[in-house]
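What you see is the complex with one protein chain gone and the rest in place.
Letters A, B, C, D and E name the chains as they come in the text, with residue numbers starting at 1 for each one.
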Amino acid sequence: MENYLKEPSPDKQITSEIIASKVRCIKAPYNPDAIIFSFLISKYANSEGDEFALSLRGECPIKLEITPSGRVITIFDKQYNIGQTSFSSLFPISVDDLIPILAGMFSSVVLERRPLTEYERNVVSQMENLGVSVEKNIKIPNYKHLPLFSSLTMSIDPYIPDMTGNREDTIKALDELGIQATDKLEDLDEAKLNTLMMRIASSVMKVNPKFDRTDLITDRVYYMEYDTLELAFTTLYFLDVRGIGDLFQLVYTPNYAETLITKFRDDMAKGFKINGLTETTQYYIVDSTLRSPILLQLIFIQQGRVRRDKPIFIKTQEGLFTSRYFYVNSGKEGLIRVEDKYNSKD
Amino acid sequence: MENYLKEPSPDKQITSEIIASKVRCIKAPYNPDAIIFSFLISKYANSEGDEFALSLRGECPIKLEITPSGRVITIFDKQYNIGQTSFSSLFPISVDDLIPILAGMFSSVVLERRPLTEYERNVVSQMENLGVSVEKNIKIPNYKHLPLFSSLTMSIDPYIPDMTGNREDTIKALDELGIQATDKLEDLDEAKLNTLMMRIASSVMKVNPKFDRTDLITDRVYYMEYDTLELAFTTLYFLDVRGIGDLFQLVYTPNYAETLITKFRDDMAKGFKINGLTETTQYYIVDSTLRSPILLQLIFIQQGRVRRDKPIFIKTQEGLFTSRYFYVNSGKEGLIRVEDKYNSKD
Amino acid sequence: MMLTKKKVLVLDDWGPYDNGFEEIVLSKGSEDEVSTWLGIVLQKRNVVKITDVITIDELGRILFQEKQTINTPASLSALPKDFYHRVQLLRDELKGKNDLQALELLRKLDQVVNEIVSIRIRKIMQLAFLNISDESLIDRMTNEEFLVYKTIKSVIERGIGDIIGS
Amino acid sequence: MMLTKKKVLVLDDWGPYDNGFEEIVLSKGSEDEVSTWLGIVLQKRNVVKITDVITIDELGRILFQEKQTINTPASLSALPKDFYHRVQLLRDELKGKNDLQALELLRKLDQVVNEIVSIRIRKIMQLAFLNISDESLIDRMTNEEFLVYKTIKSVIERGIGDIIGS
Amino acid sequence: MLDDLVSNELKRDNEITEISKDTIEKLIQALLRLRRKYSDELHIEELKIYEELAESLLELRLEKVIEGFEPKGFDKDILSLVNVMKKVYIDYVTGKYHTYKGKVLCLSNTKFSLGNTVVEQGDVIILPLNKVLALITTNYITPVEVRE
Partner (left out) sequence: MLDDLVSNELKRDNEITEISKDTIEKLIQALLRLRRKYSDELHIEELKIYEELAESLLELRLEKVIEGFEPKGFDKDILSLVNVMKKVYIDYVTGKYHTYKGKVLCLSNTKFSLGNTVVEQGDVIILPLNKVLALITTNYITPVEVRE
């Protein structure tokens, strides 16, 4: 793992500088953290009767960029390099914005498969006064409030080949370990917990040989009934399949998170299959019933089978689809139908 | 006088090429002929529900320019140099558009103090079928239908020092020559006509020594009750004091010419004075009750006292004013209040 | 209504006036027609006197007629479309006079008109309620009355039409 | 109106249903309240029976009362705001039955309701005309009737108000 | 003439009268010349009468559009804006747009300027409700809809 000690330490002043500038637009990449941060700014910079633009394709004196060497914020002629730290974590902490800030921060962490930066760890610990809790524990969504089978089927990272997206097989596997499907993690004794961890690790290793049992344990951040890992998956998923609308609502009316998470669990409960991955010079084609190109990329990146800078197209009965994350210039939100330039030539 | 024999001979096809291009805008200078031609184009290029832009400050694939070497029309990447010939004379002749075409053509002729180009002469003779008549006669507005005193007070070019803008003095002068104020030109016998011409010429020469009695006779073009000289003064005057609105209406509803000419005569009948001309590095200041910077420029150009490329500001009780013709970037139409940068510094 | 022509007696030469559609010249002593609004303005300036005004006697006759048929809505007597406007003109004239006799007439005028309105509106409400829409009946209403008639008819239809019957 | 609560008898277990404001669960055999629109839908599905419906007997009583005071506009009897809607529900029920007795009742229902409407609208028109706007009177009108009342009042005021009196 | 249009509008109570472009054009051109020529008291009075009649005409026609009659005549397009307004209003009030306190999330359909910003096609804009309506009319924007 890289050395994050040299990370620049950004200043929360950046946010107030942006708001004070009275500029009514932000140029941002189509990235969940950047979008959430922009919407957070708009929520406070945008007074009644005014308009605000999130410029994905145009220009603006305030600019968010994600470069190979880190994130950069430009305010007129001033540039701030904030390194790996997510944009959203720069936003002043308040109860009103806690959920969107966490959604932005952990979308970035999950999407980039990185640990929290020191700055972000600091932010999280400051949030503990407001009810945020941190614990070292297993990296499966919302093990605190969901039955184990449900958590396991929703585990996108790590991707567990015979469990993720597969309710029946997960229940069967738990059964074999003597665990009831409806048990929660807290219901397990030390022995069963160990067996489960072993079982998950060995399963993951089948597709990702570099995986280690210790990778299964990370800092797990909760706020009320929200698990930030589940919140991040939800954010990534709906940005992908529905577009910025859900992120807007999440920022402006944070209790909307509940609606989204419920919908995400419903969608995941239906299960999904990933049947194959083929590569063309311009993009990957995935034959899958999981309709989220971002989550599919996340799954294949773990296995070292795809590159980040090459779009994922999903093959379905109705044709090829991708999302605006991989095709920002389409100008449309949600899943976008695309042409298969290679096969259509036949 | 310059040699106009080498003038390029423009093609009427230019107009149909512009209309066929389906481009819904024209970039044009703030010049009466260019504006009238653009409105004529818009009248035919602009179908129901569509919009049309006359771009004074923006850009457009169709462009009208007035350069020191002549007029240029650009249609995408093609350029047509049409020399001195007015834009409006390129427009296909039809009864519906005769008045605006004549208004455009003669605004150009009067403003530039030039004779008709060969092309324009041709256009005029083609118009004879539709009732346009040409005769060599005295260069004072509408001598056919107006009493002499009225024609003379409206004579901007030539500017007749003791008659132009001065009804009483004109009537007195005519009286001295044994002419009744209400007489028309046609009422005069040869002798009186000669005396009158002498009187005018000698008066003009007081301010313009280069003036010659022969300059008083030119091609005079009439259409129905309209004298193109009077029509040109009217067009220049209202573009100046009211803006493009009147030109729009003249093009779209040509009988509006009647309204405008009546108003022009009313305004001229009130008379005006020109009290002085001062020059600053950036502009001229004229102390006058004639509120048309273009017409004032026309008067002073005859006397060699002003340069064309330097704006005319009018000094009034309410401050300094100019028109959009001299200040296109103001974005306002009609008379525009301006700052006197030199005197206001005191 | 304000553009409706009214007969006037011209008291003084006036014009020409370009009203956008024609040029108006009025010659002293002649009878002529001008738009209502212009008639009113010129009457104030003592240039004309509007002659087709309504009189209190006429109003009395109308009231008598309406009273005789008070319970027969369909017997609405025919009034000119601008009836109420004519009444208004008469009122203005009386008000302008400002003498005792005029004041007395004004009082009487208001009383008669109130009665006429009251009877006619009742009849019109009945007609609307019974959904009678005879062309010749409608022709007998003034503009204002027609508005009342039309509105009541439509509100009854809209409000409860789909309940009764159907 | 469609959001007004209606009493229902629950014929079958149903729910949960999230209506955006609360979660509804109906238990077989219980009495409950649901929005009118939901009651109608669920009644069609035989999940509930709407119980606070109007009966023909009640309608008869209302008609009797209205007839007794036919010439006294101010004696309008009080009806629930959604009276006509309740009538509609009753009609729909009778129509759905499709037997001879129901058809006979339907015929009678329409007759009674027509009479009620006719009398009440006349009274309301009178009230509007006389410009009576007593709060307690207005409370006795249904929504549709109030619309009629309000419109007539305003059209009379707007149309000729500035002529009579003033 | 304009008074006849108003009377007809009043009388015809189950449709919007078909006022032709030519009819209204004649009126407009006459009044336009009147405004251009005169500014005396009497002409101002006359124009006021026309303004009041035009207002009555619009009111009568608008009321019919609101009641659901189909817009027609020279002012068809402008009357139809009421129907656009209805759609936007209903969609807004019943939560069909992503929204918060009068602001609506939209996508730009074209390049246009918004305050000091030039917005490109596909950019995201947060707009107050009344601007949403105006910019839908010009087809500059589309509100982002809430769907299951």
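Note that a contact is a pair of C-beta atoms (placed from the backbone, for glycine too) under 8 Å apart; a residue touches a chain by one contact, two chains touch by 3 or more.
For clarity, every value in this text was computed on a predicted model and none was experimentally measured.
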{"item": "Interface partners of the hidden chain - shown chains only, full complex considered", "value": "A, B, D, E"}
{"item": "Option touching the unshown chain, where D:N19, D:T72, D:Q111 or D:N131 are the choices", "value": "D:N19"}
{"item": "Chain A residues that touch the omitted chain in the full complex", "value": "49, 246, 249, 253, 256, 259, 262-263"}
{"item": "Chain B, residues in touch with the chain not shown (by the definition above)", "value": "23-25, 42, 46, 48-60, 242-246, 248-249, 252-253, 328-333"}
{"item": "Touch list for chain E against the chain that is not drawn", "value": "2, 21, 24-25, 27-39, 47, 50-51, 54-55, 57-59, 62-63, 66-67, 74-75, 77-78, 80-82, 85-86, 88-90, 92-102, 110-113, 118, 128-131, 133-135, 137-138, 146-148"}
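Note that only the chains that are shown with their structure count from here on.
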{"item": "Lowest number of touching-chain links that must be crossed from chain B to chain C", "value": "2"}
{"item": "Central subunit by CA centre of mass proxy", "value": "E"}
{"item": "Distance between the centres, which are taken as Cα means, of chain B and chain A, whole angstrom", "value": "69"}
{"item": "Chain C-chain D separation of Cα centroids, rounded to whole Å", "value": "41"}
{"item": "Shared interface positions of chain D, touching two or more other chains", "value": "none"}
{"item": "Residue numbers of chain A (touch at least two other chains)", "value": "none"}
{"item": "Chain-to-chain touches, reported pairwise for every pair that qualifies", "value": "A-E, B-E, C-D, C-E"}
